[in-house]
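Shown here: the complex without one of its protein chains, the others still in place.
So, subunit A:
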Amino acid sequence: MKLHRMPFLVQKMIIAEMNFDDRLYLSVTSKRTCRLLEMSKLDLVSISITVYLSYVLVRVGHPYAHLYFNIPFKQSETDNGHHNHLKIGNCSNFQFLRTNWDSFTWNYEGVELERIKNAGIVFGKLLRHLKTFLNIRKPVQCSFRTVPVGLIPQLDCNYVYDRIEIRHRGAENMTPEDLTFLLGQLKIKQLDLNVKVPVGGYKYQRNPENKCLIQKLIIRNHIWVDFSELPAAKLIAIKKRISFHQMNTILKSWVAGSNRDMEIGDFELGKKTDRKIIFSGIGTHATQLTESERETFLEFVCPYPHLRRGVVAVDIIRENDGTRATVFEAKDVDDPHRKMFVMVWSEENLRRVGRDVD
């Protein structure tokens, strides 16, 4: 029986009767078969990618089944000792979970596996392959226990990532290239970063031509952050204490027209605040937000009521277009640490606080 000799309608009907894992197995038989599967894609419920210390686990979810792809790798130092490179382990196959671990040889399109120096290539190929016969409409989740070099650029720019977390106990090393790709190329709803860049004096420079693709960016180690030009994100939360001067740089740059993508800022200050330093060189005005609007905004950014006491709010105005932002200084009653929130008067934020913008 030759599948490819069947009329197209019949092929489609046969594929419609096939399970998720059978389609996957069929998809690797040939490119032509893959193209056939592409015409009747299956909807996915979820996809998650977890990078462990020695393997990448891709979990693909469907209403009736889950499949796990395990790509083992080894990290090894390169000659110059700066980077870790990935090598696929002894297993030259992908592994799939049906009832037991099962494996088969992947069609590598002529790429000799032995010569692949980077498991990221295989990882990228897997993601691209899944996309050929699956509708990945639902958000993708990624979690990194380590950041192997070359893996992040393989993440598909066409996906919408619900959450990417790179937050192990300590800050993970990341190359400037990977960081640039992550912050500038991927559509991410929430990016949680605890990384450092082991290049002396490195500061991330955003490409001004790149659109803002990140909804919420949480930075847990800001050694690589240029405070005068923050990474493009609508909500930026820096969870490590920043100095008053750095806070001043953020606000001053915003007033001067930088950090334009930021609509909400959430920053940790020290035990004390020095408003003179924070607002040095910045014109401040009495806030035009009502008390209830302020309360609504703070409820949104800070779910803990004890942190919303003793709030001081002032407005600042961007020079070139007159856009207003309200800066909140909040203090925990029990904890001496202070926080600073910035609410830019964007349409979305004004709607959020209940103001009619039409």
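The rule is simple: a contact is a pair of C-beta atoms (placed from the backbone, for glycine too) under 8 Å apart; a residue touches a chain by one contact, two chains touch by 3 or more; residues count from 1.
The rule we apply is simple: contacts and distances are computed from a predicted model.
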What is the protein name, per UniProt, of the chain that does not appear here: "Trafficking protein particle complex subunit", "Skp1-related protein", "Protein YIF1" or "Ribosomal RNA-processing protein 42"?
-> "Skp1-related protein"
Sole touch to the unshown chain from A:Met6, A:Leu42, A:Ile282 or A:Val311: residue A:Met6
Listed residues A:Thr33, A:Gln154 or A:Thr287, member touching the removed chain = A:Thr33
Since one chain has been left out of the picture, which residues of subunit A touch it in the full complex?
-> 1-7, 9-10, 13-19, 22, 25-26, 28-33, 98, 102, 104, 107, 109
